[in-house]
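One chain of protein is taken out of this complex; the other chains stay put.
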Amino acid sequence: MEVLIDIVLLSLLVATAVALVMVRGLIASIMLTSVYGLLSASFFVTMGAVDVAFTEAAVGAGVSPLLLLFTVAVIGRKERAPEGGAVLVKSLLLVVVTGALLIVGTLDMPPFGSPDAPAQTHVAPYYLQQSGAEIGIPNVVTSVLASYRAYDTLGEVLVIFTAGVAVILILASSSHRGSARLRNATVPDGSPHTILQVVGKILIPFILLFAFYVQFHGEYGPGGGFQAGVIFASGVILYGLLFGLPTVCRVLPPPVMEVLAALGVLIFGLTGVMSLLNGAPFLDYSVLADDPVTAQHIGIMVIELGVGITVASVITAIYYAFANQLEPGPN
Amino acid sequence: MLSQLPVLPVLLPLIGAPACALLRRPTLAWVFACLVAVLAFLCTVSLFTTTWQEGVQTYALGGWPSPWGIEYRIDLLNALVLLVVSGIGAAILLASRASVWQEIGETRRGLFYVACLLCLAGLLGIAATGDAFNLFVFLEISSLSTYALVAMGPDRRALLAAYNYLIMGTIGATFILIGIGFLYMLTGTLSMADLGERLPAMGESRTAFAAYAFIVVGVCLKLALFPLHLWLPGAYTRAPSIVTVFLAATSTKVALYVLIRFTYSVFHLEFSQLAQALDTVFIALGVIAVFAGSLVAIFEADLKRGLAYSSVAQIGFMVIGLGIGTVEGLQASLIHLFNHALMKGALFLALAAFILRVGSSNFSSLRGIGRRMPLATAAFVLAGISLIGIPGTAGFISKWYLVLAAAAQQQWILLGLILAGSLLTAVYIWRFVETAYAEPEGDSVIQRNEAPLGMLLVIVLLALLNLYFGFDSRLPVETAGGAAQALLGGDAS
Amino acid sequence: MSTILAWTSDACLLVGSFLLLTGALGFLRFNDFYARIHACGVTETLATALIILGLLLQSDSATPQFKLALILLFVLFSSPTASHALAKAAWNAGLRPRDNSGKRGIPLPPRER
Partner (left out) sequence: MDVFSYFNYWVVVVLMMLGFFIVIARGNLVKKLIGLNIFQTSVFILYISIGNVSGGAAPILEEGVALYSNPLPHVLILTAIVVGIATTAVGLALVVRIHAAYDSVEESEILAQDEPC
């Protein structure tokens, strides 16, 4: 049965990708990207990767199409006919060669799903067998993410922080070309989105509440700081879309978001420095409490909080930077 | 605290960057960034001497030993690259103020330094880590900040250059990710040392070959090896002057390090017959890069762009050393990595000073610059001489070892080509000398207007280092020799 | 008792899936934007509700039941709102419904370019 679902999902993915190659016009492309994200998230669920599926659904089907839509709102949705001739031939050649190399690469691979493959027998079993005793939380992905490979996660938080810095640097104080166009397109008569606003008011508190649930439930089920941050930010963005950028900027001013983004990274980093000052290796949580398992719990809680704060504030800040291109806010 | 040494050079800018973002005043941000970079450099020096004396330093992050956790594993090669990157990084940040204040708008200066620190942290993280996936993460930190830094250039073409770099860089990074995925599938581990042990046991495998191919292509995109160099001239030319110095002196060096690390520590040289053929490919591409880069540089009307193409050529020299595939070749490659950072650091920084005073890097506007900015021009020429490889300068040492390595393999044609390539370098450096000193002045009377003191000091220091390492070359030569020996002797740890 | 529950659940799932299918068919077959939204929006709300109900009846522990109920509530709010937002955006952008003959029923305002 699972094989059947796999095949259906993979076929749908291929169909979506082919449609993306064929389709012209940016709005349609963005919608297909979103569909692609949602389909791959479903595929991840059938593969047992629930945490990844959660993130992909929030990012691939949510945030990244949203950013694309903002961009298209500024630059327009038209796409010129693709290049033909030499460019097409060259690209096809490159793709075929790369693809052939990949196919050759797959020929010596261990079979799909085999439990005896090296990937399943070398390092991974340690996590599955030992994390229960060493970390003491049921979600192994969170254990690996926040303790065994916490340094990667610090890197990940820095990547998102870097993205925030980069977007603000690039978009700061540039012109606001698309402003008039978008406002005309959505609300020509200036009437407010009454129905949307009412429903939004009902839903947004629950979205934010759900974000907190995901934040603190990450040790027991799928979830964690990153997903929580994305959900929280999407609640804020929804509010901004319905009530306008100036309103949401009054609640959460952009400079505050920038400070919070840095603070989140610092919470994570300084947790590691704390171990350093106590003579343990960087990010060794054992110095945080007497009992090693409790120490791991505290460490994971704190760094997940740092991740959540940074992700939520960076995504909000990126939203501000893009939305500012459409309608100049207070900054 | 000594046991914490391996992580400190990376950690300082890593934590320093968000802290720097909290500082609201640009001057404060600059002072803070300099402080962090200098501290990181001091830690690296100390780490370097420790590694020199005591051998490989390992550090288990989070207290989890490799392969379960992420491990820093500093051998001579890592230490050398860390030393170059953090040293040049600190020097450039110290010299940057005047140029940044001129080229970057007031509201962006603070965050500009945050991005610089992030880039530095990313590059140092790549050079220090012993985990393949961690390398990818830090690669992305440095790349993302670099895209933003390049886009800060004064001209609208900077945006396009940054976008092209983003597309090429991300394709490269994704290729590396595919390669790492294949490696993980084959061996079940991500630690480079563990990979190096388990991969040969897998025997001849097409998956391993595909993994290597993807990693090499991905890294070469970052390295800007011909013909994957297309993003480099645009990015170098359009970026703010200081960013160009930083990129030219550090980021390609780190990419070369990654290539060497994967080729020798992870895959080992002899893992496949096909990899032997790859050596020939490296040499061929290196030679083409030397000639194509140099020839374009000779006819370029813009000095900054000319130097960018010269970088493509110099990367060619380093890859030739790698392709020769002997201890001597690798040693030459590493020495050139070290020396080239000094040369290009001095050249581009002096150029940044010219741009600061003249406002353009066009040859036509640089006429008589030798009388206007005598010290900076002298430093530029000195570094240029080193780039050519005239005896008495650092550049001579690298060319000498490269020639020796080629001679030891009886590759006389290659030897001739290396020498001819160096002559081409002389042509474009001479062109600058001619413009700076001999050509008649423009219509206005030239007044002496030297670069600001902080900048000048660093320029002169870098130029003098080119001279110093030309006479006393023990540091790069012995380190590179030791590192090459360790890599090829089968004793990579 | 359990057999009745199982039968009801199966029926709910089947009817829900069938409705989704009709919705998709309508989306493909209708030639007017508003008719298409109508086809999707109406069937989707009911179909999702039926499928969740079917799953609710199959589950036997409290936590998933509670979560499913919350999802149901959320869908009941969000799905009609999404249809409304789509239709409103189309209307504001100047798109007008067609009448039976396939002509635009209400004359278009001059298009903004």
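Points to keep in mind about this one:
Each chain carries a letter (A, B and C) given by its place in the written order, and its residues are counted from 1.
By our rule, contacts are C-beta pairs under 8 Å (C-beta built on N, C-alpha and C of every residue); 3 or more make two chains touch, one makes a residue touch a chain.
Please read all numbers here as calculations on a predicted model, not as lab measurements.
Partners of the chain left out, restricted to shown chains and counted across the full complex, are A, B.
Of B:C34, B:L120 or B:A162, it is B:A162 that touches the chain left out of the display. Here one chain is not drawn; of A:V14, A:I195, A:L209 or A:L277, the residue touching it is A:V14.
Of the options A:I75, A:V251 or A:L277, the residue whose C-beta touches the omitted chain is A:I75.
Residues 6, 10, 13-14, 17-18, 20-21, 26, 29-30, 33, 36-37, 40, 43-44, 47-52, 55-56, 59-60, 63-64, 67-68, 70-72, 74-75, 79-80, 82-83, 87-88, 90-92, 94-96, 98-99, 102-103, 106-107, 109, 111-115, 119-120, 123-124, 127-128, 131-132, 138-141, 143-145, 149, 152-153, 155-156, 159-160, 162-163, 166-167, 170-171, 174-175, 177, 220-222, 226, 318, 321-322, 325 are the ones on subunit A that touch the missing chain.
For subunit B, the residues touching the absent chain in the complete assembly are 133, 136-137, 140, 144, 147-148, 151, 156-157, 159-164, 166-167, 170-171, 173-174, 177-178, 181, 184-185, 190, 234, 237-238.
Rule of thumb we're sticking to: only the chains that are shown with their structure count from here on.
Annotation: A-B is the more contact-rich of the chain pairs A-C and A-B, by number of C-beta pairs in contact.
Annotation: 57 Å between the Cα-based centres of subunit B and subunit C. Chain centres here are Cα means. That of subunit A falls 27 Å from that of subunit C.
Between subunit A and subunit B, the centres computed from C-alpha atoms are 31 Å apart.
Within the complex formed with subunit A, the subunit B residues making contact are 4, 7, 11, 14-15, 17-19, 21-22, 59-64, 67-70, 105, 107-108, 111-112, 114-115, 118, 121, 125, 131, 133-134, 137-138, 140-141, 144-145, 147-148, 151-152, 178, 182, 184-190, 198, 205-211, 213-214. Contacts from subunit C toward subunit A in the complex involve residues 74, 77-78, 81, 84-85, 88-89, 92-93, 112.
On the subunit A side of its complex with subunit C, the touching residues are 184-188, 193, 195-196, 199, 202-203, 206.
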